[in-house]
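For this view, one protein chain was removed and the others were kept in their places.
Entry: subunit A
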Amino acid sequence: MENNSSILIGLQSRFGEDTFTQQSTMDDMLTLWLPCDKLKEVLQFLKTGIQQPYRMLYDLTAIDERTHQKRNGSPSSTFTLVYHLLSFERNSFIRLKVALSDEFPKAPSIASLWENANWYEREIYDMFGIKFDGHPHLSRILMPRTWVGHPLRKEHPSRATEMGPFLLSDEKLDLEQAALQFKPEEWGLERQSEDSDFMFLNIGPQHPGTHGVLRIILQLDGEDIVDAIPDIGFHHRGAEKMGERQTWHTYIPYTDRVDYLGGVMNNLAYLLAVEKMAGIEVPERVKVIRVMLCELFRIASHLVWYGTFAQDLGQLSPVFYMFSDREKIFNIIEGICGGRMHPNWFRIGGVAQDLPKGWEKLVQDFLDYFPKRLREYDSMVMKNSLFKARTVGIGIFTLDEAIEWGVTGPGLRACGMEWDFRKKQPYSGYEMFDFDIPTAANGDCYDRAVVRVEEMRQSLRIIEQCLKNMPEGPYKADHPLTTPPVKKNTMHDIETLITHFLGVSWGPVIPAGEAMSCIEATKGANGYYLTSDGNTSPYRVRIRTPSFPHMQMLPYISRGYTVADMLSILGAMDYVLADIDR
């Protein structure tokens, strides 16, 4: 808070008292409105001009405000751009908002200020039709190039049934086919250099090395990569748009599928934001249950990464061992939640059910079993000299570059920065646990692997503490907005019965306002930035995923390496396509 006021005073003294309008939010993040023409100066100032600067562009998104009712006196606008900056030294965020006032507005691009602004601005253009002046390559990024309209605008239909039947006329077919033609110039690629013709190689969308529908256009000179351009969006399912039509409660299962290896950890990121807005404080038992399941999923996700990474480098066996270990985790998850990959088990204000009888044994068995296996994998994979030859010194980025490109999670820690949201901005009771943050120094593919492997050990420590110290108590908060409402509170009088009935049929009405959550997910920092208009469904759901900026960095870190190295780089990045495309 002191931090917030000092930076506000600093900004006001530099740019004038009237430049900024402060808005209060549920997440206590300093939120300032500023005019469009001052934007670049202010951002530049925050990034480089102050003590303890805001060096990372954490997220950049927009909101269509045209049907937004309860604005709490913030400046009127048709569209709002929202910039989230993160300062590591201050350990705090700042949120800057810019009001735009046209149907198809324009804003200055900050792509020259932060490298990772490039894709974020393209995404906003794609989703809202907002144009950015000075952007080097403003084109669609998630939607097909032939798409009509901008999906996250309120007038764009959100269901197929609102769009009329699909017809593919001959002309449309020709157009679609023409759009598929590959022209290097459209991607900003040269066909030849002074002394050689380049070969263009499509890795994907269907390729065993991309782990999903991802296309990478490689510009090759022999086997050396001159440039690599990721073409994303094949996995785009409109998760953010879906949020605007689901109730607060029924959106939970959709979050499971964003980072589909992270399972309930996605629920947590979403629910933390919802609970901030609803003002729900969850019981201790809920916190510990949530932490335990999240850490189990962290191990499960890292195991998938571990096995497939080794497989990408040609080692066939580890993936089988690791998937059978993951199976053991899924057996625990199944015993507790009933589901496996997408248990959809956390609820607003709690979890779906209490832990089943005998859960301790399931977890204890795994704790006894797994450390030995991890040691085995160390000698099989991490200590293997061929594995080292393929990963040490490959795909290096420095700490400065990582921050510039918005890298979070193990990628950031592999550069030597001890930054983990579980420690720095603890949520869901992580401050009660004793664990270390593994780091490494070189920022290459091998170090990223080292960090992840060590993280699994730390997760085991956390799970063990959950097992030993599971508090007694309710599994859901005693609060009118929890979903589904606690049944035993209903049968008292007509008032509680009606509340229960409305809570189940319409879902809870979350008070107007906005909040962002930020958790240390399996692949980096995941967060939900939610805006409520005091309704049964969110006004805007923004999902900040770690894989999106990570994939954006691919060209930068793979230039000059060979095709085989790119597989190491992709493997060490540990992305999930649904996490990139949402």
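Operating definition for what follows: contacts are C-beta pairs under 8 Å (C-beta built on N, C-alpha and C of every residue); 3 or more make two chains touch, one makes a residue touch a chain; residues count from 1.
The rule is simple: contacts and distances are computed from a predicted model.
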- Query: For the chain that is missing from this picture, which UniProt protein name fits: "Thiamine transport system permease protein", "sn-glycerol-3-phosphate import ATP-binding protein UgpC", "NADH-quinone oxidoreductase subunit H" or "DNA modification/repair radical SAM protein"?
  - Reply: "NADH-quinone oxidoreductase subunit H"
- Item | Candidates A:Cys36, A:Leu201, A:Ile229 or A:Met417 - the one touching the absent chain | A:Leu201
- Contact partner of the left-out chain, one of A:Met56, A:Leu152, A:Val226 or A:Ala310: A:Ala310
- Missing-chain contact, candidates A:Ala179, A:Leu386, A:Ala441 or A:Ile498, resolves to A:Leu386
- Extract the touching residues of subunit A with respect to the undisplayed chain. 199, 201, 207-209, 223, 310-317, 320-321, 324, 380, 384, 386-387, 389-390, 562-565, 567
